[in-house]
Every structure is written in structure tokens, then in C-alpha cells.
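The complex appears here without one of its protein chains, the remainder shown in place.
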Amino acid sequence: MTSMNKSPYLTNVWYVAALSTEVGTEELFSRTLLDTSVLIYRTEDGTAVAMQDRCPHRFVPLSMGRREGDNIVCAYHGLKFNCEGKCNHNPHGNNRIPAAAQVRSYPIIEKYGFIWIWMGEKTADPSLLPDFSPLVEGHPNSVGYTYMPRECHYELITDNVMDLSHIDHLHGDIITTRGQLSPKVPQIREGERSLSARWEWVQKPAMLIFNQYLSKPDDEADHFFDITWTPPANIQLSVGANQDKGALDLDHTVGQYDLHTSTPGSQNYTHYFFATRRNHIEDDAEYNEMKIKAMHEAFVAEDGPVLDAVHKEMGTSDLFSLNPVLLTSDAAPVKVRRLLKEMVKAEQENL
Amino acid sequence: MTSMNKSPYLTNVWYVAALSTEVGTEELFSRTLLDTSVLIYRTEDGTAVAMQDRCPHRFVPLSMGRREGDNIVCAYHGLKFNCEGKCNHNPHGNNRIPAAAQVRSYPIIEKYGFIWIWMGEKTADPSLLPDFSPLVEGHPNSVGYTYMPRECHYELITDNVMDLSHIDHLHGDIITTRGQLSPKVPQIREGERSLSARWEWVQKPAMLIFNQYLSKPDDEADHFFDITWTPPANIQLSVGANQDKGALDLDHTVGQYDLHTSTPGSQNYTHYFFATRRNHIEDDAEYNEMKIKAMHEAFVAEDGPVLDAVHKEMGTSDLFSLNPVLLTSDAAPVKVRRLLKEMVKAEQENL
Partner (left out) sequence: MTSMNKSPYLTNVWYVAALSTEVGTEELFSRTLLDTSVLIYRTEDGTAVAMQDRCPHRFVPLSMGRREGDNIVCAYHGLKFNCEGKCNHNPHGNNRIPAAAQVRSYPIIEKYGFIWIWMGEKTADPSLLPDFSPLVEGHPNSVGYTYMPRECHYELITDNVMDLSHIDHLHGDIITTRGQLSPKVPQIREGERSLSARWEWVQKPAMLIFNQYLSKPDDEADHFFDITWTPPANIQLSVGANQDKGALDLDHTVGQYDLHTSTPGSQNYTHYFFATRRNHIEDDAEYNEMKIKAMHEAFVAEDGPVLDAVHKEMGTSDLFSLNPVLLTSDAAPVKVRRLLKEMVKAEQENL
């Protein structure tokens, strides 16, 4: 196996490699993750498998080859590999298969609508995949997914979501808090491998994505945001509004349960994935499609260009080396950066 | 303030940041100067101001934000800065403004049709801006300006103008000296912070840009070029012709007063600015427009590709490291390169 001693990434964790819908039953899907070309495909029973997208003989991307049942045949010299990356046919000479003819394969868990990959040296630990089950417990027409590649470092996306104070400034009318959010300092909860932030506020009318599903659309409403980061770059975000002084959670508000998660392609580009599930209008396929499209477009038009410009202007992924002026609203993203840095350091020292 | 200890540029001087006409009254104009993103805009009274195009909080280009009177509001989290770069509003938490929330601002002088910027650490010294007043003392229709970005090092543009012996070889019929210029070794005058070169010659007919404004268009005429470099990269060029043995200056010839000036964007691209004022046909707007357009096009079609190709072929900005074969005609540009190098060295040692 390739040693990854010097990886700048946390590796003994689950990253999203792709949306489940991105990998069909026929294709050989290739994506660069953590500076490594990865081949993903589905065996005939539909199971997603992943291996390094590189033949160990002459380094051709295996995704340029072809499938033969659950095996992959390299395009260049016809070496064949099974779905665990083990060479099982060498058409050359006396057909002996060199012991080293093994492609590094990666553990996969397909869950919550995503294909999760483990690229670290340690044995894959399924218990390290956080629980995002609410995403898939509702009606299929209440949930949407999207993929948004960006030319920025993945931690800038984490910063973006961990500091929701930006929404009144960067985004349009549809999700404005009418100036209520910025003055609030979020409550922060530190977990063993997580960091959460929570805002509560009152605004009138309620956020425009929710107000028409409340009984008094024009009146004031109580709102909450609750976000939880888990490593390496998952942020689960819940948001909702009610007008009956009920508990501020998704059982008692009109709201939605989102997952923002990003996977570095390299230090300079990021695969950003987003999923959202509503607890209202759960059976309207057309609305559902419109909703995920609108969220995709808001990110692509509003956050995306700012994050790419920041990446370019910074010229480094080390935020602190540039002595940023930090605000109270930076508490959560700064804590996450420090936690992640410690985790990467600990992983490197344990190698 | 950011330290610029290692700048490869002379910094305690005035560079052209933009033509006056490039910066309108509404827009947030951004340009990279000396490897630094700079925001330029006009306050409501029309005064041009400049600051680093980077919010000190999360490093978003301020030019992505919006104006609020004379202030700039950052696109990402709504920090507001006055026209001196001082943060005057923080919408977050208790609204306290961190003392460090200050964008580096740059002194500006708007003069001679250009916006000049001072990016050095020393206090800006207006007396270091050379006098180019003849540019703006004539009729508005006798003067033209243009901006020509290039993919080459700025010193290659200085070399180009400091050695006018190239014009018979690189340029077309309209400014040929009919072989008269190349044999002449220019007279060189060294000033305290300047270097001048002067050529005088006779040709028949006179340069085609002038001959029809002389009394005997087909006869021979006396000509002169007089150029003066001042740091960092200004070259004032006067050229004219007469047929009456009068003095060879702009009061006694049909001629023009030009300014070539360039500002490095980086070591690999340059903002090249050009201005020209005639002492003839001073009131013909259509001719004036045609004239500046023709000069722009000659540079873009003739000098520009050669300079870009030289930059690429050299692979370094250090001309002397490549052991060029120098000719007598290189005396002026070589002296300028040495003067500039000494000035940069002196500036770095005084830091």
C-alpha cells in the first residue's frame, strides 16, 4: 500500500466520494480525492467499490479501461483486477500474476444518499461515520442532493457554514433574518469529536422560505439554527420557525435538516456536496426539484465566487498565518479549524 | 500595515494605478499592482481613493462588496470601511470594532490624466511625482490616453522606449526615420533621479506623422527625439521636425509630447499606459481619436508581441544574467536598468 505519511489531510475518517446518483451501474467513475485519483464503480449487485485509479503496471487510469463482469480490464496491456483491486489475470508470457499486482482499494459505505470513502491507513471504522439518518427517513420528495465543485480550499467552505452570520450580508431576501442574526453570539457546544453552534432569534415576518407554511405568515416567529460539525468537513444544519412558543427543534417548527459536506480534491479545489430534507411539503416532486435547484443556484451565484476569490487572495490555506481580524462570529469556525488541525497532527504523529 | 521588505519593486515612488477615465463615479475598480490587489474608487466628491482590495477579516476582495456613500461594505459579513480603510461598522455581536480592522490605504494623486499611487512604507512624497504638465495644458482635443496590458516584465517596456533605434526595424512606414536614426549615438544626460537621451537627425521627407503639417511636405527636415526616464518606469518622449533651422524643441517644431509609463502587475505582467499631446491640429476631435487609436494599435500589433516573446524566451527578469550582446544603442536602457537596480537596493537596505 502507498504510504500517506505526509498527507496534509485527516485520512482516518469518512469523506464523501460522490452522490449515490453520480455513480451509475455501467460506468467507471473517476474523481480526484485527497490528491489521489480514485475509481468508483458498482458491482453487478449494485455495491459501490473504490480503488486507486491507477494500474500498478504502467500507471494508466483504470477508468480508461473496461468492465468485465465485476472486474476491470486495464486499457493498455489488459491486466484484469477484481473489485478488491487484486489482479486476477495477466495475459502476458506465462500468465503468472506478480504478487505486487494489487491496486489499493478503499473501504466504502453507501449511506444517506452518499458514497463515503475511507482513505486512511488504519482499518476503516464504520462507527466514525456520523448519523445523518433524518436525511433519508422522510418521503423521497422531501429531500434533495447537489454537487458543487469549487476552486477553493475545503476549509473555506467549512468556515462559511460554521459562521452563519454571513447570510444577511451575502444572500438575498429569501433567507434573510432581517438583521436579527448578526448581533446574536451563538451558543457553542463542544463534543468529543464534534462542535455545535446554536442561534435563536425572533423575526417578522418569518424567513421567507418558511413563513407561508406558518399559520400567520406576516407575523413574527421564533427561529433557530443548530449546526454540528464532525470531522473532516461535515456540517449538519437544522433550521426552523414556529409561532406557538413550542420547542425550537425540527419536531416543533416548520424547518429543514441539511447536510453540507466537502471533500478536498487537492489543496486548490474541493468537491462540495449538499443535501436537504424538509418537514413540510413532503410530497410535491416539482416543488422538491425547484427547491434543491434554488439552493444550488444560491450557493453557486453567491457563496461560491466569494470563496474562490478568498482562496485566490489568501494564496495559502493557513488562515492564521495571515493574521485575520477575528470577530465574535468567528468563534465556531475558528474552533473547528483548531480541532481539525489537532486531529491532523495527532494522526501524523501516530503514523 | 503589511511589511513589503522583500518587494522586488521600487516602492517609495508614484506608479500609475489607472487612467483617470478608467475609474467612474459608481464603480469599485480593482487592479493588481506590485503583486497586490488594489481597490480604487471615487468618493461622492469625485476624489479617487485606494486601499488594499482585501477585507482584513476573511480576505474577501472589497471590490466584490458595495458602496454606501463613501464607505465600502464587505460582501461577505458586512463589515463597513471608510475611504481611508478604517472599519466604521461591525454588524456582529456587540458591534465592537476591533482595533486591527483597518485596511491598508494608499496615497493617491490624480494629475495629468492619471491616478498615481504610492505603495511604499515611507510617507508619500508629492515632490517625487515628475512634472508632466504639458500633457494637460493644451486643447482637450490635442491629447489622448490609452491602456495596454502586456504579458511581459515592465522593464522590457522601459528598454523598448529608451532605445528608439528599434523604430525603423519594428515599425511601419508612418514613423520611419528612413535609416537615419540607427547610426546616431544618442547624447545622454544624467540627472539626479533621471536619465535622458537625445537624437537629432535630418530626413527626407520628414516623418510621415508630421510632414503634411510642414510648409514643404516633400523636402528634408531636421528632427529630434528627446526622452527622459524617471523612476520607476516613466518615459517622457518629445519628438518634432522643422524646416527653418529653428530650435529643435516643441516650441519650434511640428511635434508631440508623449508619456510612456508602466506599472508591474506582477513579475509576469504589466500595466502599460500611454499619453500623447500634439502641438498641431489641436481642435479636431475626430483626428485626435484616430491618432490615439493608431498609436495604440501600432504598439499592440508591433511592439507588444515582440516584448511578450522576449519575456517568455528570457525566462527571467534579470537581463544581465543572460549575457546579452550589447550595442551602442543600448547605452540609455542599460543605464536605466542599473539606476533602477541601485534604487531598489538602496530602498531595501534602508528598510
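Each chain gets a letter, A and B, in the order it is written, and its residues are counted from 1.
Note that in this section a residue touches a chain if its C-beta (ideal position, glycine included) is under 8 Å from a C-beta of that chain, and two chains touch if they have at least 3 such contacts.
Because the structure is predicted, anything quoted here is derived from the model rather than measured.
Residue B:Val310 is the one among B:Leu19, B:Leu128, B:Ile281 or B:Val310 that touches the chain not shown.
Among A:Leu34, A:Val49, A:Ala101 or A:Leu340, only A:Ala101 touches the chain that is left out of the view.
Contacts to the hidden chain, counted on chain A, fall at residues 37, 53-54, 56-61, 64, 73-78, 90-95, 98, 100-101. Not every partner is drawn; the one left out touches chain B at residues 159, 163, 165-166, 168-170, 179, 182-183, 185, 305-306, 309-310, 313-314, 322-329.
Everything below uses one rule, namely that only the chains that are shown with their structure count from here on.
Note on chain placement: the centre of chain A and the centre of chain B lie 48 Å apart, centres being C-alpha means.
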